[in-house]
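Complex shown without one protein chain; remaining protein chains in place.
All chains are identified by letter, namely A, B and C, in their written order; residue positions are counted from 1 within each chain.
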Amino acid sequence: MAIRRRIWEIVEVAREGDRISHAFDLSILVLIFLNAAAVVFGSVEEVRQQWGAQLAAFEVFSVLVFTLEYLARLWSCTVDPRFAGPVRGRLRAALQPLTLVDLLAILPFYLPFLGIDLRSLRVLRLMRLFRLAKVGRYYSALGLLRDAVTARREELILSTVLMGLLLVVSSSLLYYCEHTAQPEVFSSIPATMWWAVATLTTVGYGDIYPVTVLGRLCAGVVAILGIGMFALPTSILGAGFLDAISRKNAARTCPHCGKLLNQPASPESPP
Amino acid sequence: MAIRRRIWEIVEVAREGDRISHAFDLSILVLIFLNAAAVVFGSVEEVRQQWGAQLAAFEVFSVLVFTLEYLARLWSCTVDPRFAGPVRGRLRAALQPLTLVDLLAILPFYLPFLGIDLRSLRVLRLMRLFRLAKVGRYYSALGLLRDAVTARREELILSTVLMGLLLVVSSSLLYYCEHTAQPEVFSSIPATMWWAVATLTTVGYGDIYPVTVLGRLCAGVVAILGIGMFALPTSILGAGFLDAISRKNAARTCPHCGKLLNQPASPESPP
Amino acid sequence: MAIRRRIWEIVEVAREGDRISHAFDLSILVLIFLNAAAVVFGSVEEVRQQWGAQLAAFEVFSVLVFTLEYLARLWSCTVDPRFAGPVRGRLRAALQPLTLVDLLAILPFYLPFLGIDLRSLRVLRLMRLFRLAKVGRYYSALGLLRDAVTARREELILSTVLMGLLLVVSSSLLYYCEHTAQPEVFSSIPATMWWAVATLTTVGYGDIYPVTVLGRLCAGVVAILGIGMFALPTSILGAGFLDAISRKNAARTCPHCGKLLNQPASPESPP
Partner (left out) sequence: MAIRRRIWEIVEVAREGDRISHAFDLSILVLIFLNAAAVVFGSVEEVRQQWGAQLAAFEVFSVLVFTLEYLARLWSCTVDPRFAGPVRGRLRAALQPLTLVDLLAILPFYLPFLGIDLRSLRVLRLMRLFRLAKVGRYYSALGLLRDAVTARREELILSTVLMGLLLVVSSSLLYYCEHTAQPEVFSSIPATMWWAVATLTTVGYGDIYPVTVLGRLCAGVVAILGIGMFALPTSILGAGFLDAISRKNAARTCPHCGKLLNQPASPESPP
């Protein structure tokens, strides 16, 4: 039971001062980033030809470590009151979002062994990037982003609806302006949406743009009026992110004594 | 009279708890979005060839529903004190902006029957997108945007004037710099305005750009100084939108008792 | 003397209720915008061929009106205490910035008559756009912009210096990265500055971009770090513009009685 509790402490995010658990967390984090690097650089033809065997071995090693971590987590989770009970507790632990991510990070490797014939190996490789989502357990930036999105949910949904309406209306407008002049490029309204996205986000690749006078007039008006609409989520998200950071910083100190809350109490502090 | 009142309740935006009216609103909303989807995907050649008959049938069905809704609204509106009177009340109701939108959404379908020969069918198809404006009756995002624009009207007009001046001056400048080197591309000041819009909104398609040293110098100065001007409406609109949302949220609770204002009063509340 | 005072009242911006002066201001404003339109549309080859004579006549008419306005202003200005004195007062009036703009708006027309042979007629045409600056006398948007720039002068200068340093450093960096691979495009550091301006303002025409791995790495880092720097003036100017508008609105009401200051006092108000 003591071993199980210790293992649970180790696989969970380390408490202040728990050196072994902290080292474990750091190792997993490093392994996650090495995995992302392996996916990224493994996509380069030359790297794959020269280091293919090593990359495959590293993949097996990584999956082994992540599998052991997953099993250790499920085995030891019963010591946590939230997940008490050998079956229902473990099931509840397994359905936690971050534990599901842990499963998704290793599942693609095992699918072929489960009799599922996966020809589309390339999608599998992409799914290995799910391992990056495991970072969320250790690193608060993703949590802050989630808080920011949650706090500004209403504004984000409202502006998304406005963006969708604008996208449909401006694409239809440009389609009717440019379809005759450039039937290949502005071939349909869905195709014109690619123009609308490139323009309203101000990316402007230059692969598709109006050439008629009417089309340019409409595109100019759409751009001037619409860019502000597409910039709304950016300013909403920015404000939400800065709020989330200041809320987090405010939560760190006690409002009564002004001491840091995530430091262990010193002996001379009152009980 | 009771039927007329009930129909008016149904075609208007549903009050809290009125299930049938709510279901009616939702059906109309879904029909509007299906219509937008039909316009968008109906512009794809392959879809039109394969589903042309179905799309035409769906168009007839939609116009029928929207026509019935329009007539029901005009017939029942007299129960509302604002539109009392069989002729003048109905006329006043018909001239409400949102009711005009309702008319515009169905009118293009009937124009050929009225003896107006419409060869330009393609513009007609575009006008079907007016149906999206009907969303404004049910969804507050468009209202919020209107409030934001209204509240910041003065700033928006001022910055629009500045943008217009900047557009004229920078286009003229670049025209005189680049006309000799690229007589085809920078053919006139109106043509150069397309360059100015693409540059000052930072879209930058790349179909038109200066090549002379003087032109690039002027373009660089115009871009650095002018982009801030074109970003003004974006920040004005963003601030206005966030203000409108917080005003709307503030209006929801009573400042005296803190209760939500758009919920029906519970029995134990004082009369 | 009474005529002189009346003429001064008319050529100056109209006081509340002075209908004739107001009509005069409006006519001058309309004439200024018609002049800008003549410059813009006069640059279109087809328009010039078909309406050349009319445009030339309109030019002569405009210069005549603006000359009469200029002379009337200088003749009548002595009634204003600021410009008292037939010679020194008029000289002081002539050196007012807006009066200098008035002179610049008509001077190019008269230069050939003064014996100055101006072959570069095209620059002359551009100078006609100076007439747009006359708008500043009647319209407050340009004044607000000037106030915003003045109030945020220090921040704008600081960020301009930072932008200059960034421009030099990033251009030099990319020049050394890309010069060997693209000697024609990245031919020198000044030429590379065109790339830097297009990238840091996020316009990105696509006429010049790095192709080597090192160049793309540097360009990516420069873009991610530098765009924030080039966006600084935009946010500084935006904040300053909104401040200037709220200052102007605050100045409109008396802080003691809350009444509008630019309305004539009603009879029942205390003396």
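Throughout what follows, contacts are C-beta pairs under 8 Å (C-beta built on N, C-alpha and C of every residue); 3 or more make two chains touch, one makes a residue touch a chain.
Just so you know, these numbers come straight off a predicted model, no measurement behind them.
J.: Using the touch definition from the top, which of A:39, A:77, A:106 or A:189 touches the missing chain?
T.: A:39
J.: Looking at A:71, A:84, A:157 or A:242, which residue reaches the missing chain?
T.: That would be A:242, which touches the missing chain.
J.: Among C:16, C:46 or C:154, which residue is in contact with the omitted chain in the full complex?
T.: Here the residue in touch with the unshown chain is C:154.
J.: May I ask which residue of C:23, C:60, C:91 or C:168 touches the chain that does not appear here?
T.: The one listed residue touching the chain not shown is C:168.
J.: Given that one chain is not shown, which residue among A:144, A:173 or A:218 touches it?
T.: Of all options in A:144, A:173 or A:218, contact with the hidden chain holds for A:144.
J.: Residues on chain B that touch the omitted chain in the whole complex?
T.: Looking at chain B, the ones touching the missing chain are residues 202, 204-206.
J.: Under the stated touch rule, tell me which residues of chain C contact the chain that is not displayed.
T.: Residue positions of chain C that touch the missing chain: 154-155, 158-159, 161-162, 165, 168-169, 171-173, 175-176, 187-190, 198-199, 202-206, 209, 216, 219-220, 223-224, 227-229, 231-232, 235-236, 239.
J.: Pick out the residues on chain A that sit against the missing chain.
T.: With respect to the unshown chain, the touching residues of chain A are 36, 39-41, 43-45, 122-123, 125-126, 129, 132, 135, 139-142, 144-145, 163, 193-194, 197-198, 201-207, 230, 233-235, 237-238, 241-242, 245.
Basically, only the chains that are shown with their structure count from here on.
J.: Just how much do you need to spin chain A so its Cα atoms sit on those of chain B, in degrees to the nearest 5?
T.: Going from chain A to chain B via C-alpha fit gives 90 degrees.
J.: Centroid of chain A to centroid of chain B, CA atoms only: how many Å?
T.: Using C-alpha averages as centres, the distance is 33 Å.
J.: Averaging only over C-alpha atoms, locate the centres of chain A and chain C and give their separation in whole Å.
T.: 47
J.: Would you pick out the residues of chain B that each touch at least 2 other chains?
T.: 198, 202-206, 235
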